[in-house]
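For reference, the structure discussed in these notes is given below.
Left out: one protein chain. Kept in place: all the others.
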Amino acid sequence: MQNFTSFTDFSEAQSLINLALKYKKDPFLDKHLGRGKRIGLIFLNPSLRTRISTQLAASNLGMEPIVLNMDKDGWALEMKEGAIMNKNTVEHIKDAAAVLGSYFDILAIRAFPSLTDKSQDVDEYIFTQFLKFTGKPIISLESATRHPLQSLADMVTIKENAQEKRPKVVLTWAPHIKAIPHAVANSFCEWALGCDYDLTVTHPEGYELDEQFTAGATITHDQDEALKDADFVYVKNWSAFNDYGKILHAGEDWILDEQKLANSPNAKVMHCLPVRRNLELSDEILDGKRSLVQEQANNRIYAAQAVISEILNTQAGHPNKKV
Amino acid sequence: MQNFTSFTDFSEAQSLINLALKYKKDPFLDKHLGRGKRIGLIFLNPSLRTRISTQLAASNLGMEPIVLNMDKDGWALEMKEGAIMNKNTVEHIKDAAAVLGSYFDILAIRAFPSLTDKSQDVDEYIFTQFLKFTGKPIISLESATRHPLQSLADMVTIKENAQEKRPKVVLTWAPHIKAIPHAVANSFCEWALGCDYDLTVTHPEGYELDEQFTAGATITHDQDEALKDADFVYVKNWSAFNDYGKILHAGEDWILDEQKLANSPNAKVMHCLPVRRNLELSDEILDGKRSLVQEQANNRIYAAQAVISEILNTQAGHPNKKV
Partner (left out) sequence: MQNFTSFTDFSEAQSLINLALKYKKDPFLDKHLGRGKRIGLIFLNPSLRTRISTQLAASNLGMEPIVLNMDKDGWALEMKEGAIMNKNTVEHIKDAAAVLGSYFDILAIRAFPSLTDKSQDVDEYIFTQFLKFTGKPIISLESATRHPLQSLADMVTIKENAQEKRPKVVLTWAPHIKAIPHAVANSFCEWALGCDYDLTVTHPEGYELDEQFTAGATITHDQDEALKDADFVYVKNWSAFNDYGKILHAGEDWILDEQKLANSPNAKVMHCLPVRRNLELSDEILDGKRSLVQEQANNRIYAAQAVISEILNTQAGHPNKKV
């Protein structure tokens, strides 16, 4: 594996899931693999779980993580090719990316979308620049359109908890008060479909996701119908994609609570956190037996560890065999 | 020791003081004790000494410290049980606490009081939530009502410098321009009394501390009387407790200077730092031979190291024997 910025194929996904489960049993199994190597964790946006879980993952492999809060500790970045930099931006992304590439063995980057410039977001402009100018492997800590480490942790969680070989997985839109990126929802669809799960996506009219991620899923505006007999229910807000970055309406009746799961006795409930309690999801679910949200957060460590391990092994010339 | 959030009893305090002194002589004595373990240092408020000394303490024990500036790097926390989170808070404390508990072996937390909601502060609401939801040992890096690592370092400093078995210890209120928490003052009383020192507390009328911390001390508004023949003088500002969080008056004549110590030739002067020079304490004292403030700051490392060591040993099933 050269970079980790999106789902690639079924067998690589299975290989990563299995490796993550192996590390979960024995976190220090490969504690010398990353010796003398450094991973730079570059945050252009805030983070709690992603920051800590990736630090722990690197450290479990004997690799030194260095965190850079680019937005606070560093300089404002210029993104535009050919810009005359006589305004607020202090450093061009291509210079910063090259320097960071020369300082680290692996770069892990978080860069949220603007939610205003659709084509720049969809084209993953910032990640494209980093991929072009660093010359080192890149791990996404959430980009404009994807959050693959979250999705890998989600797949690990589903694998641990699935009763069926091909469970019914439902992604259900939830209300929120802010315009939220599509990355978690997109990635979840990409990975759930790629892992060959039976995926249903449900949301109010107008909240259609980018079709490149949902093609192959059942899509419906009828939440009750979608939730019926679900094995896993993933709750997540996102802003409109077509009317880009907009909040179309409050949608408060889309909250997930126990009443809505009356016909889904076995449904486990997932959320990537942070969750807005009693707006997206009810206290009764989050504090009850259906909730997998803490398992998901814990699995973030091992998902990141599997990814870093694969990249280190690829750098060393002996990638893990695929399952 | 399961958690370290307050004074417990005389023998545990003596045990910690002695262990701290042992580590001061040989910081790397137990350098493998924390191998493969992580302590999360969670700051909801700024810090210099506490942050660095605790990092060094953990590192001396071979334990990996990871700092999280929750207020800046993470998300705004919701504190209220059952809240409908449709406002500014992004994550509920119980979800964050549980995630952090799953990421770390020990959590160390700093959470200042509001100084506006007295009952929430007195009930240590934030610490109570962490204790309830993390499932891991908690170390206080200063809570709403206590700063036990500071007090332990203070007791170590008194032990190192005491000429008498039962020295006269004076806590004297000092002027300040901001409303300052009671934590350092409360804890100092709790520990000095618990360690069986002869404690006098002096302050202007209206600045009475919470009686649960001062019961057993001599309390007076006469600063001169209090300072007479003192062995140790601890200088500290705090806001009013009864008229909660208020500054009642400037009180500039309560500054501690050499003139006030004319009748206390042996008095050593203590302060937890940061100190406002020439407002709380005069330059002549801080730069003179009476001052122990740098020793206190240095002892913060070994106080934290003793506490982490005790918790690690308890986790491992072999707590240090009490003295």
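Every chain is named by a letter (A and B) in the order it is written, and numbering of its residues begins at 1.
One rule holds in what follows: contacts are C-beta pairs under 8 Å (C-beta built on N, C-alpha and C of every residue); 3 or more make two chains touch, one makes a residue touch a chain.
Note that the structure is a prediction, hence the values are computed from the model and not measured.
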item	value
Given A:G36, A:P265 or A:G317, the one touching the chain that is not displayed	A:G36
Absent-chain contact - pick from A:L48, A:L68 or A:C272	A:L68
On chain B, residues whose C-beta touches the chain left out of the figure	28, 43, 46-49, 51-53, 55-56, 59, 69, 72, 177, 273-279, 283, 286, 293-294, 297-298, 301
Contacts of chain A with the absent chain, listed as residue ranges	36, 38, 40, 64, 66, 68, 70, 72-75, 78, 82-87, 90-92, 95-96, 98-100, 102-103
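Assume only the chains that are shown with their structure count from here on.
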item	value
Distance between the centres, which are taken as Cα means, of chain B and chain A, whole angstrom	39
